[in-house]
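Structure record follows, encoded as structure tokens.
All protein chains but one are shown in place.
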Amino acid sequence: MVEALLFWFLALVTLFGAVAMLLVPNPIYAAMSLVVSMIGISGLFAFLGADFIAGVQVIVYAGAVLVLFVMVLMLFDLKSETQAFSKGLLSRIFKVASVGFLLGGLIGVMVLEFSWILPVFMQSSPQWTMTGVKKMAQLLFTEYMFIFQILGVLLLVVAVGAVALARSRGGTHERA
Amino acid sequence: MSSELLFSLLIFAPLVGFAFNGLLGKKLGGHLYPGVIASVASFISFVASVGLFQLVSEQPEQAKYLVIHAFDWMQVGTFRLPVQFLIDPLSSIMILVITGVGTLIHIFSIGYMAEDPGIAKYFSYLNFFLFNMLILVTGDSLPLLFVGWEGVGLCSYLLIGFWYEDHEKAEAGMKAFIVNRVGDAAFLLGMFVLYSHFGTLNLLELNSLAPKEAIWNWLDPITIGTLLLFVGVTGKSAQVPLYVWLPDAMAGPTPVSALIHAATMVTAGVYMMVRLSYLYTAAPYTMIVVAAIGLLTAVLAATMGIVQWDIKKVLAYSTVSQLGYMVFACGVGAFSAAFFHLVTHAFFKALMFLGAGSVIYGMHHQQDIREMGGLNKRMPLTYWTFMIGWLSIIGLPPFSGFFSKDEIKWFALASDRGGNWIFWGLAWVGSLLTTFYMTRLMAYTFWRDKKYSADHQPHESPWVMTVPLMILAFLAATGGFLGIPHAIAQILPGHPNHWLEHWLKPVISLPTIKQGITVEYEWLLMGLSVVGSFTVAMVTRYLYLNRIDLIDRTRERFEVIHKVWVHKYYVDAFYQKYFVENLVLSSRDLWRYVDVGVIDRLVNKIADVTKELGRGFAWLQSGNMQNYAFITIIGLIIFVLFLFKG
Amino acid sequence: MLLSLIILFPLICALVMALLPDRRYLHKVALGMSVVEFLVGLVLYLKFDHNKTGLQFVEKILWIEDFGISYFLGVDGISIWLVLLTVFLQPIVVLASWSSINEKIKGYYVALFLLESAMIGSFITFDAVLFYLFWELSLVPMYFIIGLWGGERKIYATLKFFIYTMAGSIMMLVANGVMLLLAKETLGFYTTSLLDWYKIRIPFVGGEFFSPQTLLFFAYALAFAVKTPVFPFHTWLPDAHVQAPTAGSVILAGVMLKMGTYSFLRWVVPLFPEATQYWSWLFIVIGITGIIYGALMALVQNDIKKVIAYSSVSHMGYIIAGIFSLNELAMSGALYQMLNHGISTGALFLLVGMIYERTHTRDIVKYGGIAAQVPIYTVIFMIVTFSSIAVPLTNGFVGEFLILLGIYQNRPAWAAWAVAGVILGAGYMLWTVKRVFFGPAGQVVQDHGLHDLSQREILVMLPLVFLVFFMGIYPNYFLRLFEKGIIFLVENFHNYQLFSQITEGGL
Amino acid sequence: MKGLELFTTVTYAHFLFLSFVLFALGVLGVLLRRNLIVVMMSVELMLNAVNLTFITFAKALNQLDGQIFVFFVMTIAAAEAAVGLAIVVAIFKRFREVNIRFFQFLKG
Partner (left out) sequence: MKIVSLADIIVASPLILLVLGSLAPITTKVILGNREPRSFVTLMEGAVALVGSAILTASVYYLLTARGSYFAFNDLLIFDRLTMVTSVIMLISSVFVLILMKENPSSSGYGYAELTFLLLSSLVGGVTLVASYDFITTFLGLEVMSLPVYVMIGMGHDDRYSKESAIKYFVLGSFASAIFLLGVALMYGSSGTTSFEGLLKLGVEFISTNFVFLMGVTLVIVGLLFKVSAFPFQSWTVDVYQGAPTPVTSYMASVMKVASFVVLIRFVKLGYFASSTPLFELIQWVTVLTILVGNGGALVQQSIKRMLAYSSIAHSGYVMLGLMAYGLSEYSSSEELIKQNVLFYLLAYSVMTLGAFGVVSYLEQKEGAQLKVSDLRGLGRTRLGLALALSLLLLSLGGIPPFVGFFTKFYLFIHALDQGLVWVTVWAAVGSAMGIYYYLRPMVFMFMEEPSSNDQAGDASYFTWKPLTHLIAVFFSIVVITIGVFSRFVLEFIR
């Protein structure tokens, strides 16, 4: 029962943040709503026992990524931004309808598959505790070593790429 | 001399003449050389044909022919077509007539065409014509005959359009060729029919394979084949309904009209039917058609001849009419009579055409008989030779026309292959009409008072032209004795038989006399013809010389008929309007609406639609990335629906 | 190696041309090379044994193992004539181009020689893929010849030409694929050799359109019908001809159209015997329609080249109807007519080109009465005209006669319609001749002082005129040699047993 | 499972349902929002939703691999965000425009 209440609380927070992000015209508010949503998701992660990931979620997403967004938005200083959506009422209706359809499909498929309608076991298995993090680290550096390394390349690309883009013609730090 | 050598001379002399004149004639220059060369070539050919005639006559009675094999023309599977020539009694006479009359006309042309710049071309065409005509009559199979058949048509085309700068003359040549082509197409089909039935196109084999019994069946291959061949005849021999080209063909030089459009080429159809006499007699329905068409042509052409003012046109219609007689004779099975008339007609009609040529030459290329008159004084030689031709064609004894025409009329009644009184009656009327318009021609041209203006004094033609006239006049006068009718022969000393019939006996089918028709009938008919012709001739002469007003009144009285005759029964107009114009117009419509309008349009439409499709795709590519994402989602949904539908 | 040589030599010529600088002397070089190529063709002809059935000079090298595609060349009694026609027309075309092509000479000859190579290749290859290769390859140089040296609407014409023929050949491509699979299925191995394909028995269900043999039959037939071109697919031809330069028209009419008809003989008839027999009526109808339709179209054109182009449609109708009459007479006739058409229509296009060089117009209305100005030209034109309308003693007659006789053997009543073409043919050609050559002097005569043919031009025409007569007077020289090539197509065309015996060495 | 049970017992389906809804909201954001940066945030939301799915499945399967995947995805998402923002900044600097409708020059 407590779990249920907790779940519903977190779920509502998350959904509220997501819906708000979708609806508010001001991008800064949207970013803030997204932060709320992400924190909610982080809570859900924790609820599912993925403590480490939950932490990372808060730090990386809510902390780093969204801050980046906000900074950029502030850089732009979009005061005049009053309209949330693109033009075209009809196309909006169609878009919402189609996404609704897609959602229906996803959920329908899930409902058809009865194995998922099982209660979530709250007692955490040994794997999922702090030793789980160690396990994860082990996995990361053995089984998924390759991916880990490649991600390093990716980050380098991002670093160099962002700089290069900024300094290229038309970038923020264009060379004369 | 061997037959091969003689035959080579016969064929190649004109060909060499053609080549020589065609290639070098213009370079040699002068107005004499081409003519002389061509005439010599023609004469050599004539000599060769005399030799061949001699050789044929020396052959035994059972196999009275020579076959000259040259090479194989086409050979595909079982279809074999050798280039092989046949000299038999029939073709030996034909080559004599062709080369003989041809030589005379060549000589005449030397004078007639002397001032024409295209004289070399003219003589080369003339030689080439001889060559083709000889192929036509000596070829031993239908396709070979067809080679000559089309070849002479080609020469006719070239010679009619000889003065091509004149729009109408060029048109006339074209018309002649195309109308002939209609017949030729049917001729081709006829050949196919016969080949499919008999498996051969060899003339001798066809005749020998032809069934002995008449086949009364419209759908029998023999009937169909012979009918189709006959359509070819109506083209070449200017029968109803394809006769329209011949009057127009008078656009060519007059000697050409004499040679091609009177003496030789136009008789090719008759020759062909005579050639295939056994085949034709096996198809009685065809014979009925042939007889009817022939008679119809004979009478209709005669009526049209009455109203012509152009001296050559009169002769042209007369030719059509006489060809009608020949065809008619074939139709009643009197092939020998037809051939007899063919020969005599060649003589007297060539004579008359050349005479007309001489008149035209003397009148400085004036062809309208209303402008002539009184020429008997100015051109006595021409007049007297023309007179013989006239006597011959109106059928007064002892001139050649009498014998041959009389024989046709006799068989019109007496032949057991469809002879009857109606045929005879129509033939008789036709001959009277002939007498009428020929006498009219004589009256206008020679007997009337002079009408030409003083500064255009007519003059007698030079000897190169008159000598051939005289020779032809002699032939026209005496040619009839080749076939003396039985009735007359009986009372003559020594009972000379019908030489021509006897000579042709080995190769053609001869008719028998109907039961109950006796020799008295022959006398009766002969009498009726002679008296009729004589009377009509005298009356006509009187009317035209003394009572011209009566003629004019009659004409006004029967204005409608006159008009119909002048307009050639509106046949030409009918063809022009309903065939030619419609064809061209509908082709133009077809082109505009089907070729361009449908097919091309369709092709372009397909291209356009494809492009529109492309434009549609491009329109989806709106540039808005949210739309792209939307399309992606739609695609995703379609995927999901598709995959979960089952 | 002779066959490889005859394909490769033009390629080498093209290469040499490409390397030489673009000057006028290229005309002479091209002439020399094309004559050499002609001599090679002649050697081929002389060494050809006419008494043998089946292929000779066979060269077969496995090319792409996976699908059994091979470099497979050979000639038989049919294809050798088309090869000869090609190599014969080439020097003539080159000679005729001396005065008409004054710019981009190099590119022109490169294209011309590439074209020659491709066309010869398509005649002598017995491998489906190789055939397709040559078939398509021949389009490209022709596309450029029309497009680069053509008239005002050349772009429209080239695109139409290319896309029309491509649309057809794509069908052939798919059909080739299916045949390849059928070969695998029935013979057990992938092969594209035509001789192997002859052995395939393809299921055929009489009236059903969607039976394999019928579908394949139509796929190939469509490709060839467009190329030929057969009646409803012909509209590219007038445009292409009108816009093409003289040489393009000559090659197009003379040789390229033969690729279509030849392929009918070589591919469609023996590969799909039952379907061929079953549907022969359709193609005879189409052929006869083409005869009449083409003639009617030719009747109302005002552009000389269009008249001749439509006359080609008409002549092609004869050939198609002849081929599908399926007897030896008509097929020999059709083959003969292919050569005839190559010569006489080629000659007509050459002649039109010559007068066009002088007057720069092809509008018949502007002509008239030029015979007096250009007598030699007129004589030659008339001779070729008579060949075109099949006057006896010219080559045209032999072909048409055999075809019509053959059609009659097969379907008597329809032959009557085909014969109508004889009349109409005379109609449109003579009318054109009349309007161009006869009558009072027309506008062009007044505008330009026309001069008669030069010696070079006479030299161009002489061989053609000679052949017009030679083939008309002594056709047996050719017909005799066709026999071995035609005979197995006709007498046994539903006898698979025989086809399977036709191996490279002959029966 | 009926009625109240739907609310009282938390099942994996609840989590999945939630994550799908979040994903759908993200998609809607991409499809509808006018501001380029918000569109990018919506993409982030989509990735987050997927992460939630991964974790749920990992829990259900009792595997750690799912968590590792989430770890990777987060890294990649962060990298993507950085690159995206870099592009957007470059664009904004040049055109002063973040309206998604602005980018419609390439079309057809």
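When the chains are written out, they are named A, B, C and D in that same order, and each has its own residue count from 1.
Keep this in mind: a contact is a pair of C-beta atoms (placed from the backbone, for glycine too) under 8 Å apart; a residue touches a chain by one contact, two chains touch by 3 or more.
For clarity, every value in this text was computed on a predicted model and none was experimentally measured.
Give me the visible chains that the unshown chain touches, in label order.
A, B, C, D
Looking at C:L2, C:V140, C:L187 or C:I458, which makes contact with the chain not pictured?
For the chain that is not drawn, the touching residue is C:V140.
Of C:F48, C:Y109 or C:F162, which one is in contact with the hidden chain?
C:F162
What is the set of chain B residues that contact the non-displayed chain in the whole complex?
Contact residues on chain B toward the absent chain are 607, 610-611, 613-618, 620-621, 623, 625, 627-629, 631-632, 634-636, 638-640, 642-646.
Of the residues in chain D, which ones touch the absent chain?
Those residues of chain D that touch the unshown chain are 16, 23, 26, 30, 36, 39-40, 43, 46-47, 49-50, 53-54, 56-57, 60-61, 63, 65-66, 69, 72-73, 76, 79-80, 83-84, 86-88, 90-91, 94-95, 100, 103, 105-108.
Just checking the interface: what residues of chain A touch the absent partner chain?
Touching the missing chain: residues 105-106, 109-110, 112-113, 116, 138, 142-147, 150-151, 153-154, 156-158, 160-165, 167-171, 175.
Here is the rule we use: only the chains that are shown with their structure count from here on.
Quick check: which two chains are joined by the most contacting C-beta pairs?
The chain pair sharing the largest number of C-beta contacts is A-D.
Comparing chain centres built from Cα atoms against the global Cα centre, which chain wins on proximity?
C
Just the number, please: Cα centre separation of chain B and chain C in whole Å.
So the centre of chain B lies 38 Å away from the centre of chain C.
Using mean CA coordinates as chain centres, what's the gap between chain A and chain B in Å?
Spacing between the chain centres: roughly 103 Å.
Among all residues of chain C, which ones touch two or more of the remaining chains?
none
At least two other chains touched by the same residue of chain B: list those residues.
Within chain B, the residues that touch at least two other chains are 624, 626, 630, 633.
Each pair of chains that touch: what are they?
So the chains that touch one another pair up as A-B, A-D, B-C, B-D.
Spell out the part of chain B that touches chain C in their complex, as residue ranges.
Touch residues, chain B against chain C: 71-77, 79, 143, 146-147, 150-151, 154, 157, 161, 164-167, 170-171, 174, 177-178, 181-182, 184-186, 188-189, 191-193, 195-196, 583-584, 586-588, 590-591, 595, 599-600, 603, 607.
Write out the stretch or stretches of chain C touching chain B in their complex.
Touch list, chain C to chain B: 160, 163-164, 232, 234-235, 293, 296-297, 299-301, 328-329, 332-333, 369, 371-372, 386, 391-393, 397-398, 401-402, 404-405, 408-409, 412, 415-416, 419-420, 422-423, 426-427, 430-431, 433-434, 437-441, 474-476, 479-480, 482-483, 487, 490.
Across the complex, what residues on chain B touch chain A?
That would be residues 624, 626-627, 630, 633-634, 636-637, 640-641, 644 of chain B.
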